[in-house]
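Okay, so here's the structure we're looking at.
Left out: one protein chain. Kept in place: all the others.
Going in written order, the chains are labelled A, B and C, and every chain counts its residues from 1.
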Amino acid sequence: MTKTNENMVRVDRREALKVAGASVLAIGFASTAHATPEDAVKYIGEKTGGAAATEGSAKVTIKLPEIAENGATVPITVVVDSPMTDADHVKHIHLVADGNPSPQIVSFNLTPGCGKAEVSTRIRLGKTQNVIAAAVMSDGSVHTNKQEVKVTIGGCGG
Amino acid sequence: MHKVKSVTAMAVLLGAGLALGACTTESTTKDVMKHPYKEVWSGYSTATPETRAMQDDDFANPYMPYVDAAAELWDTPAGEAKKSCADCHGAPDDAKGGSMGIPMKGVGAKYPAYDPESHGPINVELRIQKCQTDHQKAKPFKYESDELLGMTGLVVMQSRGMKRETKAAEQSDPLYPAWLQGKAFYYQRRGQLDLACKHCHEDNAAILVRAELLSQGQSNGFPTYRLKWQKPGSLHRRFRGCNNNIRSEPYAYGSDEYLALETYLAWRGRGLPIEGPSVRK
Amino acid sequence: MSKKPRVKLPKSAQKGEIVEVKTLATHGMETGNRKGKDGNKIPRLILNKFTCSFGGKEIFSADMHPSVSANPYIAFNIRAESSGEYTFTWIDDNKEVTEVKETMTVS
Partner (left out) sequence: MKHKKIISAVVGAAVAGTIGFGAHANEMVKYEVVDGTIPQSLTGVAGDVANGKKVAINRKKGNCLACHTMPIPEEQFHGLTGPSLEGVAERMNEAELRMRLVDPKVVAYDTMMPSFYRTGQHRVLKDFEGKTILEAQEIEDVIAYLRTLK
């Protein structure tokens, strides 16, 4: 076991954290009940009027850290491939969590005036889970994609 | 106490030139001047790209609305003296430091400074409070209030990129007694978990504790917006949090113990650029 | 201490140009799931609506839930069409409204 500071400084945090598995941690949601992936799907159905969704759609890109340093503040960017014209644009982007106390995170409502379907925000994730982005297009079609985020566990018993 | 060579003890001896032992009173000047780290690094260097990006863009840095609000307070006359900060110091970034000739640039890099009145260290937070009391004849902002955090951020920000400097480890320096006290604190085990600062931040810096990459415990990023707190916070809040985590009774904000530790940490981090208000996990 | 939301909108843009808008509000976003020191649940209090409009017309909005982090940050885009004032509005659970106006010159 060598523990010199100098040879550890350049540790790649992401590499180091790939010692993985599954976690439970609560940040501001001291709640026992958690949404399930089924709840997430159901919620998306409610928000989109039950339209059949194209899952894993290449039109929807989610940028999320693979590992969130703290679940309380996780930066996310969603980009939807759309010309954003009057005839063809994104109307809504729903962000949904499948492991938080409730599935809904935020819904963005866009218009052709946006020019580009790209939005960023910061979200709370109580534990390692998937974040789903569901884009509702002006023709009523729904495109979804999802991305897993590992939420870190603090060292001290906290 | 019997001496046993353990793996851990060996590691400490092998570690980055750690000439500083647990004893503090018998150090020679030469010893105390020796830097405890071979390489000093900021928590920024091990933060994720997302967290760094949040800090790099003042617009995305969630500390900044607090600084904006403080900038308004800076220009607002207050107290019986009906004076504003600007009346004496000019604009926060005024290189000449207004009518009093005391610029804010450099404050963040030089503090804690020696306060002849208390015969000990004074940090930026307490200095702001003292200014309010002495010059504005006003009720000072409470430690850790949004106002004081905003104002501390505004002041420290003027030194961003400047290197931390201190002479506190020199016996001739008036801060030397506080430096010694801070050093003793750093190496003393405490709390039910029985850990000294050095066990995490010196012996095991850059190593994972669960998912937490241990830092060198440097202070150059403070005050900071901590993702975990979802709020700005002071260095003393971080001290209190650390103490609580190891199940040790924390000291009060602005206490002599924490001021001494702050003085000592400034020395451990000398040369590091001031980043406050930073963003940390 | 009133902390005004920060809004970053370019002062000027070319007609048809797509510009990025960044907004940063200061709000604790209390989830309603946390218990206070007295053991009672702290009531939910969040900013639940954000709107950006131009000439009285909504261009972009967001419906926020407790899973949005404290001090909500929202960045999005707008297509510059004509000079004028953009209105940014945040509404909390108590229907308290915070408004910021920024002008952009389009040439």
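Just so it is clear, a residue touches a chain if its C-beta (ideal position, glycine included) is under 8 Å from a C-beta of that chain, and two chains touch if they have at least 3 such contacts.
What you see is a predicted model; the values in this text were computed from it and never measured.
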item: Partners of the unshown chain among those that are drawn; value: A, B
item: Residue in contact with the excluded chain [from B:T76, B:S99 or B:Q188]; value: B:Q188
item: Contact with the hidden chain (one of B:L214, B:L227 or B:L259); value: B:L214
item: Where the unshown chain meets subunit B, residue by residue; value: 1-4, 6-9, 12, 188-195, 199-200, 203-204, 207-211, 214, 244, 247-249
item: Where the missing chain touches subunit A, by residue; value: 1, 3, 16-17, 19-23, 128, 150, 152-153, 155-158
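Convention: only the chains that are shown with their structure count from here on.
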item: Contact-richer chain pair (by C-beta pairs counted) among A-C and B-C; value: A-C
item: Computed distance of Cα centres, subunit B from subunit A, in Å; value: 35
item: Distance from subunit C to subunit A - Cα centre to Cα centre, in angstrom; value: 20
item: Subunit B, residues touching no fewer than two other chains; value: 230
item: In subunit A, residues with contacts to at least two other chains; value: 28, 72-75
item: Partner subunit A, residues of subunit C touching it in the complex; value: 18, 31, 33-35, 54, 57-70, 72-79, 81
item: Footprint of subunit C on subunit A - complex, ascending; value: 28-31, 72-75, 77, 84, 97, 100-102, 104-116, 118-125
item: Parts of subunit A lying in touch with subunit B, wherever the complex brings them together; value: 1-6, 8-9, 11, 13-14, 16-17, 19, 27-28, 65, 67-70, 72-75, 152-158
